[in-house]
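A single structure is presented below for examination.
For this view, one protein chain was removed and the others were kept in their places.
Let's look at chain A:
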Amino acid sequence: MNRSVSTAVKPAAEACALWSAFKKGAVVLMLSVLFVTQLYPLLWLLTYSLKTNEEILSGRFFALPEAPQWINFTQAIEAGQYFRYLLNSLFVTTVTMLGVILLSSLAAFAVARFRWKYGQVVMLLFLVGLMIPMQATLLPLMIMFKNIDILNTHLSLIFPYIAFQTPLSVFILSGFMRTIPHEVEESAIMDGAGAFRMFRSIALPISIPPVVTVCILTFINIWNEYIMAATFISSDRLKTLPFGVNSFVSQYSVNYGAIGAFLVLGALPVIVIYFFLAERITKGMVTGAVKG
């Protein structure tokens, strides 16, 4: 009798195991397909950038290049001023980052730690700013910059970049600074430290983690920003990387390989950074999304 029970159970258990193996297989397949759809276009771009025009036009999009055409890259770099755009982007992003950290950590400290009437009002003002679409300010900003004569300079990018990154940064930083225990401050007051020293030697050093988050968000947003750069900048030598890439690609419309090469070069800095800091960047972006 015992035996009959066990034989009855066994096929059922096997079927169950088979079913769950099948389910797991289906899931892995689906996730792999998604992996391909999300990454293959980038890989395709890489092979595209190393092909000759004939190879690109031949229709064998899947094939690897016969011989890698590095000349596409040298052409892109020489004709397209890649390094100048890169340097411009580096400069604008770095200055913006420093400005954002300085201004928003000061404001966040005041909102989080000072006893004053209008702290909440200031915070509310910044919160409204989170909801304002940047595009709506393009025209008035352009007129304003023309009037104070900074249109077509890097300042016309850095100022609005800092301003638009400030609300979220203040929000993230003040959220963190609120959690600093009061005992730390009280002992500092005992030592006779003023507000500035407390900010510089206590609050700021403790707040390194949120400052890193702010840095990451600022970097991703500003490094990739296109439309303001394209609106406020007109000299070729001042263009930032996304704008430079776009004008190069629009001008060079028949040298497909060189276009591909320039796109690869344009994507490269962010991909390299992401390769090393993927976890920090994804964490930072989630924090940014959750706070926003």
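Convention: contacts are C-beta pairs under 8 Å (C-beta built on N, C-alpha and C of every residue); 3 or more make two chains touch, one makes a residue touch a chain; residues count from 1.
We take it that contacts and distances are computed from a predicted model.
The subunit not displayed here is recorded in UniProt as "ABC transporter permease", chosen from "Nodulation protein E", "Tetratricopeptide repeat protein", "ABC transporter permease" or "NADH-quinone oxidoreductase subunit H". Remark: the omitted chain is touched by one listed residue; of A:77, A:90, A:144 or A:215 this is A:144.
Taking the complete complex into account, residues 24, 27-28, 30-31, 34-35, 37-39, 41-42, 44-45, 48, 56-57, 59, 61, 102-104, 106-107, 109-116, 119, 122, 125-126, 129, 131-133, 135-141, 143-144, 159-160, 162-164, 166-167, 170, 178, 182, 185-186, 195-196, 198-199, 220, 223-227, 230-231, 241-243, 245-246, 249, 256, 259-260, 263, 266-267, 270-271, 274, 278-279, 281-282, 285-286, 289-290, 292 of chain A touch the chain not shown.
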